[in-house]
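Our next item is chain A:
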Amino acid sequence: MSAAALAPVLQKLYGNERSAYHLTADYTWGWTQQESIQAATEALGWKTVNNVLTPLAQTDFSSYIAPVLNSGADVLVLNHYGGNMVNSLTNAVQFGLREKQVNGKNFEIVVPLYSELMAKGAGANIKGIVGSQNWDWKLEDEGTKAFVKSFGTKYGFPPSQAAQTCYAQAMLYADAVERAGSFNPCAVAEALEGFEFDGLGNGKTLYRADDHQCFKDVLVVRGAENPQDEFHLVEIVEVTPVGQVTYAPDHPMFAGGELGQCNPGA
Partner candidate 1 sequence: MGSFILQILNGLDKGSAYALIALGLTLIFGTLGVVNFAHGALFMIGAFCAVTLSRMLSLSFEEVDPTKTDFLGQPLVVKTPYVYDWFGPEAGAAIIDWAVPLAILMAIPIMIAIGFIMERGLIKHFYKRPHADQILVTFGLAIVLQEIVKANFGANPVPTPAPTAFQGSFDFGIWLGFDPNIIIYPYWRMVYFAFAAVIIGGVFAFLQFTTFGMVVRAGMADRETVGLLGINIDKRFTIMFGLAAAVAGLAGVMYAPINSPNFHMGMDFLVLSFVVVVVGGMGSLPGAVLAGFLLGILESFASMNEVKSIIPGIDQIIIYLVAIVILLTRPRGLMGRKGVMED
Partner candidate 2 sequence: MGILEVKDVNKRFGGLKALSDVNLSVQENTVHAIIGPNGAGKSTLLNCLVGKLIPDTGSVMFDGKSVLGRKPFEINQMGISRVFQTPEIFGNLTVMENMMIPLLAKRDGAYRLHAIESIDHEKDLVETAEQMLKDVNMIDKRNMHSASMSRGDKRRLEMAMCLVQNPKLLLLDEPTAGMARADTNNTIDLLKEIKATRDITIAIIEHDMHVVFSLADRITVLAQGTPLVEDLPENIKGHPKVQEAYLGEAH
């Protein structure tokens, strides 16, 4: 999903002739994200020089970053999330990758999915880094505005993506329980299957029944070069409509097999 949203922007910013070096967190999320980014960028004409799996518990990525410049790649894709991403991006910038020229082009770093909490952890290193987000407090819809206003008044800073997710999920769960008339997880799951809603800030959102995947607009963002304050570390480059990122339930890259029987756990 990130890949489908990101690819057109990457093409626009960095062109069709790029060689990418992937560092990927060694677990399911990392693998699938890397696979989809590789597919989407290769469709643009990019080459994939290497994909290196990094241990999830890694904190110092220097030994993985060090060989990148000499690999012939001119883009580094960090398929890392959370603390992994904060550290790997910090290390990559430390190695001076952002200032380097390779193949006659400026070396670029891409983080396919990040949040402003991660941007905050990475500090100035996030400048100019392109990626995608679920939600951002700077969106202009009514749901977002209302949430930012009440959250910001209470805490003195705008809500993070994580805050919005927690809030939205709690609301959705409460609503699903009410509609199902039960706390039974299977009944709640059923109430959410194929559920479509709007107004929580993410735009129109669907929990597809076939594979329980969530589909909504995706934000393409970039680390601000000169943030006006600590709340403007990232800027929204584009909102990719849900239509562009939706895939068929049996898409070979994402299909996860049958959902199986619901087990309520009791």
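In this section, contacts are C-beta pairs under 8 Å (C-beta built on N, C-alpha and C of every residue); 3 or more make two chains touch, one makes a residue touch a chain; residues count from 1.
The candidate set was assembled so that all candidates are chains of the complex that A comes from, given by their letters.
As the structure is a computational prediction, the values presented were derived from the model and not from experiment.
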| item | value |
| --- | --- |
| For chain A, as assembled in this complex, the candidate in touch from 1 or 2 | 1 |
| Chain A to candidate 1 touching residues, read off their complex | 26, 50, 52-55, 57, 59-60, 62-64, 66-67, 69-70, 83, 86-87, 90-91, 94-96, 99-100, 102, 117, 120-125, 137, 148-149, 152-153, 158, 229, 231 |
